[in-house]
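Of the protein chains in this complex, one is absent; all others appear in place.
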Amino acid sequence: MYIGVIGAGICPAEVDGLAERVGAAIARRGGVLVCGGLGGVMEGAARGAQREGGLVVGVLPGEERKQGNRHLSVALATGLGDARNAVIACACDALIAIDGGYGTLSEIGFGLKMGKRVIGLGTWRLVSGKGLDAGMLVADSPEQAVELAFREVSKSIPSLETSAPST
Amino acid sequence: MYIGVIGAGICPAEVDGLAERVGAAIARRGGVLVCGGLGGVMEGAARGAQREGGLVVGVLPGEERKQGNRHLSVALATGLGDARNAVIACACDALIAIDGGYGTLSEIGFGLKMGKRVIGLGTWRLVSGKGLDAGMLVADSPEQAVELAFREVSKSIPSLETSAPST
Amino acid sequence: MYIGVIGAGICPAEVDGLAERVGAAIARRGGVLVCGGLGGVMEGAARGAQREGGLVVGVLPGEERKQGNRHLSVALATGLGDARNAVIACACDALIAIDGGYGTLSEIGFGLKMGKRVIGLGTWRLVSGKGLDAGMLVADSPEQAVELAFREVSKSIPSLETSAPST
Partner (left out) sequence: MYIGVIGAGICPAEVDGLAERVGAAIARRGGVLVCGGLGGVMEGAARGAQREGGLVVGVLPGEERKQGNRHLSVALATGLGDARNAVIACACDALIAIDGGYGTLSEIGFGLKMGKRVIGLGTWRLVSGKGLDAGMLVADSPEQAVELAFREVSKSIPSLETSAPST
């Protein structure tokens, strides 16, 4: 299971703490964490996952691997600029959006467009022009966000459900 | 001035009419219209701009130029899939979002991230995790949306303001 | 018909002259010229096509439209960096490679991979690991390169052949 954690590159300590707990919970369940590889929410989540021995992939916008934070198992310098946000959404089975800025908004849009589950944790509230809700799931805690992500992806992939009945 | 018109690939007749008026107003002011090149809002806007003799660029997600609607001056088959949304946002000075779905949401996010003016016409309402408004401008009519786009871009480009005092 | 002209961003006057003739010949035949939008071969070809009243599209690697040379009808700032070379190859029916450096090599590779005709004018000679020729067509003059491009594309698109028997 590949879970993306998306959020701003700079964030207050409280949000960093939430991101770290999300990353840790993903790793404990054996998920691969995919993020943008930079600071803020991306770094918090990577730190949490690394601490639990998880695999962490950072999909960087620039051309230099050293831009990545120091908690990445794989730092992929794409050179694509902001278009790398589409790669992150494409590569994941589900996305967890924490707080977040405009880049996060683009990733939420891509995730929903691509039919991925998007779970929000204190992130954007989105109401369409017709007054409809965007269809994100809302979590109250980091652990619940990760549980929702795993549960929803398992539902949509029958073979996963069979092979991992406890989730 | 390059103005992007973003919105869903399928839309009701009323929204198509708004898009056509937006496209026409952009062309009348001499702007280049950039869109995703497919149907719905993209086609409505392209039709309006073409009717007024404007230049219309369609940035297509697929590998086939024939996917483009028949109102494009240039149909650019990118082969990038949804990542072409980042190209549209990057290529424009301002974006006008009409109604819209999830892809539109990703483009709004990119536009705001890249510091472009984004004008909404019956599109997503966005409230950040901190309860702040996303900073989109809101228009009541197609013509007002285009006027806002031109006025705001002129403000941020002093040389344009000087050379085009009437806007 | 969309014809890409690819070559280095800096080139000697002689190569610039060849590029200008290629661009002019494309425009005279009513083709859309697609190039990377920068200097050297790209600028020479754009100048030639513009002089003949043709439509010229520059697909720029950076985020700023002003990086484009001044002979472009449309300057598309993609923000994709070198990955924009894949977009150029994808967008065209045929590619004409003039002289050229490493970026040109990547575009030749993409063009051949995507099944497009690639015509070389004083460009790379490519021999595969098995000793086979790469399958580029070789032209002796700018005008012949453009004629080859139009003839080969017409062959592979029956409907075009019917509607334009003289090519």
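By letter and in written order, the chains are A, B and C; residue numbering begins at 1 in each of them.
As a convention for this text, a residue touches a chain if its C-beta (ideal position, glycine included) is under 8 Å from a C-beta of that chain, and two chains touch if they have at least 3 such contacts.
Since the structure is predicted, the reported quantities are computational estimates derived from the model, not experimental observations.
Here one chain is not drawn; of A:Val57, A:Leu112, A:Leu126 or A:Val146, the residue touching it is A:Val57. Touching the chain that is not shown, out of A:Ile6, A:Met114 or A:Ala145: A:Met114 (per the contact rule at the top). Per the touch definition above, the residue from B:Leu55, B:Leu80 or B:Leu121 contacting the chain not shown is B:Leu80.
Annotation for chain B: contacts to the undisplayed chain at residues 63, 79-83. In the full complex, the hidden chain is touched by chain A at residues 2, 32, 34, 55, 57, 59, 63, 65, 73-74, 76-80, 86-87, 90-91, 114. Contacts to the hidden chain, counted on chain C, fall at residues 80-83, 85-87, 89-90, 99-110, 112-114, 122-130, 134.
Following the convention adopted for this analysis, only the chains that are shown with their structure count from here on.
Matching the C-alpha atoms of chain B with those of chain C calls for a turn of 180 degrees, to the nearest 5.
Averaging Cα coordinates per chain places chain B and chain C 28 Å apart. Residue positions of chain B touching 2 or more other chains, listed in rising order: 80, 86-87, 90, 114.
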